[in-house]
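One protein chain omitted, others in place.
Let's turn to chain A:
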């Protein structure tokens, strides 16, 4: 976030202050967008001043300077709004816990009036403390585009009531979106999502928040094995399990167990349980497919019409069925989805996998080739072309 001489000041510590200071200002009744602008200005001034004059209490310093900016902003429109400057002259002590501030800001940023792309951008900026440039880089758009997206989102929030508890399900979805946006850019969004989810679990006892954190940790643990040195995808069954991050797996399992103990299951907890079973297998052959299938049964039972409402879960279940009851049974499961997601690459990729499991390599090659044609991700496209060629070469 910081370039130049201020590098000495711990970046993580500064970023951790952003949500706390911002939440304090918004709670005091400031408009979200005005407060965010004032805080950005205060941060710029901090970069200028702190190297020579480090503050004794960085948070109080930021609040004071941001408040001064707010006073200036209010003065300039004092004719329109006759507000008392004295209200802002002395910052009231912000006596809330760090976790509450994070949760409060997440509810603001994930407001249901905002489109998902805006929710993601605003969350990364206001809660994650990333710069507009960093967020733009992460999503491969010009900085001006991301700046505009953020300022439009902030304008949308103007005048909205932000003192009501928001929808935690939306917050969880936004964090998961950030996680899945991945690690391609200069900024590791997956690590950022994990950091935010960890903060969130300090603020709420909701087991799904812990389920989401566990799911991210248990998947992220496999990242070092997921690509070869050339950047090519390595599928789960071929990964070098020695590269998996055992520390993250242990933390994920611990977090998951504490969530499951609440006995209020939800999709993130169930998906985390499936990820944990994969992580737990010392080799692909030792994967506990019957137990994975049982969890998939739970997952599809969470929605009334899973084929339409949660085709991804039904597709995952089809793979598990293929491994437990045989490939033909798995393929029959995918048939039910043809109408819903038969035009998506993942449906064809799963069919390819199941055909391969059945030993029908020509059919696998055709399915993989069709999946490659539909894939929208470069690495996945290349991987599927390889799978098709491999299946065709082995069947010849």
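Rule of thumb we're sticking to: a residue touches a chain if its C-beta (ideal position, glycine included) is under 8 Å from a C-beta of that chain, and two chains touch if they have at least 3 such contacts; residues count from 1.
Everything below uses one rule, namely that contacts and distances are computed from a predicted model.
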Among "Carbohydrate ABC transporter permease", "YCII-related domain-containing protein", "DNA helicase" or "Putative dioxygenase subunit", UniProt's protein name for the complex chain that is not shown is "YCII-related domain-containing protein"
Touch assignment to the omitted chain, from A:181, A:255, A:327 or A:388, lands on A:388
Against the hidden chain, chain A presents residues 230, 365, 368-369, 372-376, 378, 381-382, 385-386, 388-390, 392-393
